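Got a structure for you, written out below as structure tokens; questions coming shortly.
Here the complex is missing one protein chain, while the rest keep their positions.
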Amino acid sequence: MATTKEARLRSSGNLRRGTFAIYLAVCLFVGFGLFPLYMMITTSLKTDLQTFEWPPVWIFTPTFQSYHNALFVFGGRSADHYLLNSIVVTLSSSALAVFLGAMAAYGLARFRFSGNRDIAFYILSTRFAPPVGFIVPIYLMVQRSGLLDSQLALIIVYTSMNLSFVTWILRGFFLEIPIEIEEAALVDGYTRWQVFLRVALPLVKPGLAATVILSAIFSWNEFLFASILAPGDAATIPVYLAGFSASMNIDWGEYMAVGTMAVLPIMIFTLALQRHLVRGLTFGAVR
Amino acid sequence: MVTSKRADRRTAFLLIAPTMLVLLVVNIYPFLYALYISAHTFTLGRPTPPRFIGLSNYRDLLDDDRFINSLWVSFKFVTIAVVVEFLLGFALAFLFNARLGGLAILRKLAILPIMVMPLASGLVWFYILNENFGAMNWFAVLLGATQRVRFLTDDSLAILSLVLADAWQWTPFVMLVMFAALQSIPEYVYEAAKMDGLGQWQTFWRVTLPLLSSAIWVVLVLRVVDAFRMIELIYLMTRGGPGGATETLSWYIYSTGFLDQDLGSAAAEAVVMIIVVTIVAQIFVRRLRYGEAT
Partner (left out) sequence: MPRIEFNCICKTYPDGTRAVIDLDLTVADREFLCVLGPSGCGKSSTLRMLAGLEPVTSGDLVVDGKRINDLPPQARDMAMVFENYALYPHLRVFDNIAMPLLARRRPRTEIRERVLQVAETLQITEHLRKRPQALSGGQRQRVALGRAIVRSPKMFLMDEPLGHLEAYLRVQLRAEVRRLHERLGATTVYITHDQEEAEAVSDRIAVMNGGRLQQLGGLIDLLDRPVNRFVAEFIGRLPINVLPAFVGAGGSLRVGETTLPLSPARMARLSASGAGPVTLGIRPEDVSAADADGGQALPGRVVVLEPQGDRTVIIAHTMAGRVSALVPSRLVPSAGAAVELRFAMDRAHVFSADGANLLHGLGGSG
């Protein structure tokens, strides 16, 4: 039987006038949020002619022609080339970012040395580095080292962009673990490295989940560096998408088909793992 | 501690060094390199070696109307976007905070836009805002417009269209953070306020808002910095037009460097941008330091 306290918590929000207003406002907002996604999906299912119609066609019979065209018909590289690049770059950069970031976070959280705080805040500040500001020098650096249009260049750049928030979030998580657990392990004879691997890391699993997911989403979505540093061989899906807009024919159906294929997995991902995502996104603002 | 201090320091170094190395390569060195490039004439693709010209690029910037304009456009965009996103997101957080059934699911749906590839978002909004067949015009006509609205090609509307697309994606983020912050306020604080005689408005001003202030700060800084560096929407929707109306500093740097291929000027602009952002970031980080110290 529920305790009085639990029952009380559940009842405190008494119904007020304006309940309807709240629902209305919220539904409008959610509707507005879903509308472009709806447009994208429906447009991808229209024939090319329908995409140009005015007034817009709201009811139609869906066709997968655009998907077929996008995947098989267009010249140049096929879609799976970009898909493969995206997957490799995303997985590598997020794994690397979380791996390096976890180590750095642990080092900053558990070790006392002069400059600890300065380094921590420096790493945090790289979160604010504007990609556009760095694109010029990085482009030249990549070109000169012969890494232009390579997956490696993208992986390194994305890793660094993810490192800042990964380190910061994991540092916060490590600081929350009671230090006694680690001290006990040390007394038992573990080396500090073992304590990190076997004791501390498992205890921050939610943080690892949150940062991996956020890094992956970021790397998957990133466009600017991908378009400049990897326009061809290592091109990722955003570059593929952008490539469509450059062509003279405006094939909206195909655009939206590619867009849908790029976005839908992330949407499903987001809904399934939203608890971890939310934790990562709101970190720092809320204790 | 059962290990020696020196061994500790070595371990800490080994743990942090790889990260610092990456940041050195991708963050510190490029900035220095950008300073170097900005002091030369550099042209993309041209075989002629760069020529040292000192601060000449920077001096040119001061005379460059497009540059000044880009600063102004950036300021406009950031201000309007952040104000809209903050006010809307903040209000929505309160709405979502109501104890009503179904809000949790609605909230999960509401945050979907945050994860959408900005490029895809730009693409869809480009389609929706198209003056000939875009759905937005359909709504406009529904609401009484007499002729088709030129969302992306009108001088004053173009930037608002960008704000619309940006707000679509990021208002849910503001809402999410403020919602989390609201939820973290313990119930007993509100009860104490009631017993102390505080009315609804008084409670908001004296209790709720101060307790939200650190979250507000974080969200504002993040949005300002991210709105400032936004480029995907411009790339797909307006490409800086019409006539520079949506040419933010971000776009101008991209345009100078990769369309006009003048890397020297682009680097100079980039340095200016980095400095501006660094100042903003420092203010934030400094305040965070105080927070951590107390």
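So that you can tell them apart, the chains are marked A and B in the order they are listed, and the count of residues begins at 1 in each.
Methods note: contacts are C-beta pairs under 8 Å (C-beta built on N, C-alpha and C of every residue); 3 or more make two chains touch, one makes a residue touch a chain.
Note that the structure is a prediction, hence the values are computed from the model and not measured.
Trainee: Which candidate, B:Pro49, B:Gly144 or B:Gly199, sits in contact with the chain we can't see?
Mentor: Here the residue in touch with the unshown chain is B:Gly199.
Trainee: Which residue from B:Leu106, B:Val141, B:Val207 or B:Leu288 sits in contact with the chain not drawn here?
Mentor: The single option touching the absent chain is B:Val207.
Trainee: Residue-wise, where is subunit B in contact with the chain that is not depicted?
Mentor: The missing chain touches subunit B at positions 188-189, 191-199, 202, 206-207, 210-211.
Heads up, the rule we're going with is that only the chains that are shown with their structure count from here on.
Trainee: Could you put a whole-Å number on the gap between the CA centroids of subunit A and subunit B?
Mentor: Comparing mean C-alpha positions, subunit B is 16 Å from subunit A.
Trainee: Given the complex with subunit B, which residues does subunit A contribute to the contact?
Mentor: These residues of subunit A touch subunit B: 9, 12-13, 19, 22-23, 25-27, 29-30, 32-34, 36-37, 39-40, 43, 51-56, 100-101, 103-104, 106-108, 111, 113, 117, 119, 121-141, 156-157, 159-161, 163, 167, 183, 186-187, 192-193, 196, 217, 220-221, 223-224, 228, 237-238, 241-242, 245, 252, 255-256, 259, 262-263, 266-267, 269-271, 274, 277-278, 281-282, 284-287.
Trainee: Subunit A touches which residues of subunit B in the complex?
Mentor: Listed in rising order, the residues are 1-3, 7-9, 11-16, 18-20, 22-23, 25-27, 29-31, 33-34, 37, 42, 92, 95-96, 98-100, 102-103, 106, 108-121, 123-128, 132-135, 138, 141, 168, 172-173, 176-177, 180-181, 184, 187, 214-215, 218-219, 225, 228-229, 231-232, 235-236, 249-250, 253-254, 257-258, 263, 266-267, 270-271, 273-274, 277-278, 280-282, 284-285, 288-289, 292.
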